[in-house]
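Missing here is one protein chain; the remaining ones are kept as they sit in the complex.
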Amino acid sequence: MNFLSDTTAPAYPALIEAIARANEGFAPSYGADAISARVEARLKDLFETDLKVVFAVSGTAANALALSVLCPSDAMVLCHDEAHIHRDERGAPEFFTGGAKLLPLPGAHGKIDPEALDDALNQWPTDFVHAPPPAVLSLSQLNEAGCAYSLDELAALTGQARARDLRVHMDGARFASALAGLGCSPAQMTWKSGVDVLCLGATKTGALAAEAVILFPSVMDRFARLQARQKRAGHMAPKMRYIAAQLDAWLDDGLWLDLASRANRAATRLAEGLTAIAGVSLAHPVNGNEVFARLDPAVAERLQAAGAGFYAWPDGSARFVASWCTTDAEIGALLEAAR
Amino acid sequence: MNFLSDTTAPAYPALIEAIARANEGFAPSYGADAISARVEARLKDLFETDLKVVFAVSGTAANALALSVLCPSDAMVLCHDEAHIHRDERGAPEFFTGGAKLLPLPGAHGKIDPEALDDALNQWPTDFVHAPPPAVLSLSQLNEAGCAYSLDELAALTGQARARDLRVHMDGARFASALAGLGCSPAQMTWKSGVDVLCLGATKTGALAAEAVILFPSVMDRFARLQARQKRAGHMAPKMRYIAAQLDAWLDDGLWLDLASRANRAATRLAEGLTAIAGVSLAHPVNGNEVFARLDPAVAERLQAAGAGFYAWPDGSARFVASWCTTDAEIGALLEAAR
Amino acid sequence: MNFLSDTTAPAYPALIEAIARANEGFAPSYGADAISARVEARLKDLFETDLKVVFAVSGTAANALALSVLCPSDAMVLCHDEAHIHRDERGAPEFFTGGAKLLPLPGAHGKIDPEALDDALNQWPTDFVHAPPPAVLSLSQLNEAGCAYSLDELAALTGQARARDLRVHMDGARFASALAGLGCSPAQMTWKSGVDVLCLGATKTGALAAEAVILFPSVMDRFARLQARQKRAGHMAPKMRYIAAQLDAWLDDGLWLDLASRANRAATRLAEGLTAIAGVSLAHPVNGNEVFARLDPAVAERLQAAGAGFYAWPDGSARFVASWCTTDAEIGALLEAAR
Partner (left out) sequence: MNFLSDTTAPAYPALIEAIARANEGFAPSYGADAISARVEARLKDLFETDLKVVFAVSGTAANALALSVLCPSDAMVLCHDEAHIHRDERGAPEFFTGGAKLLPLPGAHGKIDPEALDDALNQWPTDFVHAPPPAVLSLSQLNEAGCAYSLDELAALTGQARARDLRVHMDGARFASALAGLGCSPAQMTWKSGVDVLCLGATKTGALAAEAVILFPSVMDRFARLQARQKRAGHMAPKMRYIAAQLDAWLDDGLWLDLASRANRAATRLAEGLTAIAGVSLAHPVNGNEVFARLDPAVAERLQAAGAGFYAWPDGSARFVASWCTTDAEIGALLEAAR
């Protein structure tokens, strides 16, 4: 009954097999290998556009690298108050940008409130020398409440940003789960909705350690800078082929969406089961592979007594994360323990 | 005939098998897993001392993280003019330290000249508010000329550093090759010789991506800071067990030294073969798995025509790197082409 | 009718005369002169304690230098949402600390709400590697709403900070006005109330450009680091005697409190006059030399038509700042225009 995190789950075996297959003979270092090139080509097909990409081994690295080419050191990133970049990355965005400010904004269900965004943009003008001007809007899809912005919500927020010449970053650590939930195309959920840079995470959806920082055409001119920052941060792994091999297998034949859908279905089943139990209610809608539930103390105690793995969240709810390998048996056992 | 780099070579298959074995069930994230703990225990045995360790996926990351806990942002690292941290890491040490200065020092065969070190220590006093004081001496073992400091040389340099209260960092991207060459113990080549922090690299000796930053007891009190910096730099990989698994297999039953010895023997055979050819001489002694040779233009042309892979080095020599998988046949082919 | 800011006012002439007197013969550079030493001695007397001090030419510099020796680069400063360090220093604290985070907290009248502080301290634990831990509480006295914390309020907030091992910084750009308002001793309003570092500003109270960063005994061991940061930031002015001379004259014979009291009295008279006018109310209590008033549109228009100088504040109020040279005639003219 381990629902602690999708990062405690094992990797999908086919990705390790891909690593083993990639281990043939010599290959150019630092991302100049053939598998890296193939992944880039796959991503272009998938996102229906030209793009540039570098790889990294953590979402924190991917986000911070992305922000470092979008936000000057004396400017500001607007994000949700609960955003991973603000709460869970030990100041990596501040570090990689050279001291930019992150301005936390409120909003229900982990989504930035459009009025709060408007208010912030009015309070922090872009031409005032005495304050860091807003330069980037960062959106998480899925966000930290397990929710996804609808395409309309995305377009509205990125439109507000664009009107002030901000760039838009999407933290897609659970991008596949959000996409599977929304049922739209990768292009629709990103550049067609006004996103300039996507951090596409595979680690939480079955990879060992593989994240991609994708520059869409609107900011592709920053690719040389992104590579320089990747190197300077120690994230240009010498034998890049082993990261690329994971992404190559992950994107192959829709595996990535299949793994995300499995996790999403497990979360949905879990949410349905939990809400049927007295003393349990959902804190947020379930749009992906995470369930945030408010538990009566008795329920929480029963779960803990049974050894169920989940986290008490700062907002008072309990977080349950499903992954590609969550089984019906595990869900059943958890529900049994909760009842 | 690929002698370009030990990072273009494949990984040793047993390490991928170890990754596959590690892929069983759930495991705590961020380095709290059992395999990470086992690697730490192995390293304590190996180095005959208490120590603390974090992992990373590139030597650049390992070096920069290590320096970031040794050198204040307004201080200075002394290193060889050809040091990897100075020449080949895109300013990562400057970035991770928050702007410390690297002072390049001269010396033959990639080794810091003791008189030059003394001169620098005299020119840059530690109590002068107007200049960054020396805080760290960084030594590469193997160094960028493929040479290893002897234990006496190490002790002399670290003694000079210690006398001025500097800390000592060892860049051990090819530590195993240096150790196999010297034939001493890991303890002798590190903390017993005055080294405070070792960056132990496995990637160039058969791993996919695995480096360890090891704090010896003299600086173990900086471990919390090191972990914070690792996280903040995006190098605390969520599924750390897959990095740990590589190191676990690498250290198992002396494999690491066996792989290094194979590469060293190949380099030695290559050097012997090359020096028997007219128009070829060694630029530096061969202390590990690298051969730096001065080639007559005719020899270089013949090699290039035959498609041999090697790098023209800035000092005018040609660099040939052997790895654990370099075969006698490849060496023979190269020598044949050179003749 | 210039109530724009106390930085648009001229300097008090005696300070320029002091500069002229200091211009005799040779004097050691960089703060080693006799006048700097005398100011330090005066400050020890005034604050009834041992202390260490460096000078700077702007409040932004003073605050950022102070924070840079209190807050590690991977940690966090807690401050009011309207704090000058957050809103009006172009990210200087982030820059000088090497990327620390500023967490904005709410509270009426520019004062941090104690419950909000408690909540933040609970949400951001000090031993969680994934987030920047709170390291500093920053308080402004006067704050950005023109209000001063009472001694009890100070003690309560610094007590909350101390219980979590945070250090306390006081932004005293208008320290003299706050002190004159409270009527307590400098010691009571600082180290006796739990303040570790005070940025004491003279510029807004009659100086040309003179700010002092004062380390109280609890953090005096950081003085060498502070000097290094002062130098590295270009704030160790070569001919420091001319900054010291301003402070020397300012502190002489109670002049500093006399100038602050003049400004405070002018603000009080202005507030009394304004609140007697229909369509005007105070947004905040007047504790020093600033008046924040809510103006009916008709009043605001009349003032603008008359050429009165004041700023429309982000919260919708109008800010009027009095200075040492504000005359009854100017106040009368403003009130006349407003009626």
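Every chain is named by a letter (A, B and C) in the order it is written, and numbering of its residues begins at 1.
We adopt the following convention: a residue touches a chain if its C-beta (ideal position, glycine included) is under 8 Å from a C-beta of that chain, and two chains touch if they have at least 3 such contacts.
From a predicted model like this one, the values you see are computed outputs, not experimental measurements.
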Residue, one of B:Phe3, B:Phe95, B:Phe175 or B:Trp324, that touches the chain absent here
B:Phe95
Among C:Val69, C:Ala83, C:Leu103 or C:Ala228, residue touching the chain not depicted
C:Ala228
Can you say which of C:Ser36, C:Thr158 or C:Thr203 touches the chain missing from this structure?
C:Thr203
Determine and list the subunit C residues touching the chain excluded from the picture.
2, 4-5, 7-11, 13, 16, 19-20, 23-30, 56-62, 64-65, 89-92, 95, 203-204, 208-209, 228, 231-239, 242-243, 309
Interface with the undisplayed chain - residues on subunit B:
73-76, 87-91, 94-95, 97-102, 104, 123, 129-132, 314
Positions on subunit A contacted by the hidden chain, ascending
30, 72-74, 98-99, 129-130, 224-225, 227-229, 231-232, 236
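Going forward, only the chains that are shown with their structure count from here on.
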Based on the averaged CA atom positions, which chain is farthest from subunit C?
B
Taking only the C-alpha atoms, how many degrees of rotation bring subunit A onto subunit C, rounded to the nearest 5?
180
Approximate Å spacing (C-alpha centroids) for the pair subunit B, subunit C:
50
Subunit A and subunit C: spacing of chain centres that average the CA atoms, whole Å
41
How many angstrom lie between the CA centroids of subunit A and subunit B, rounded to a whole number?
34
Touching two or more other chains - residues of subunit B:
30, 228, 231-232, 236
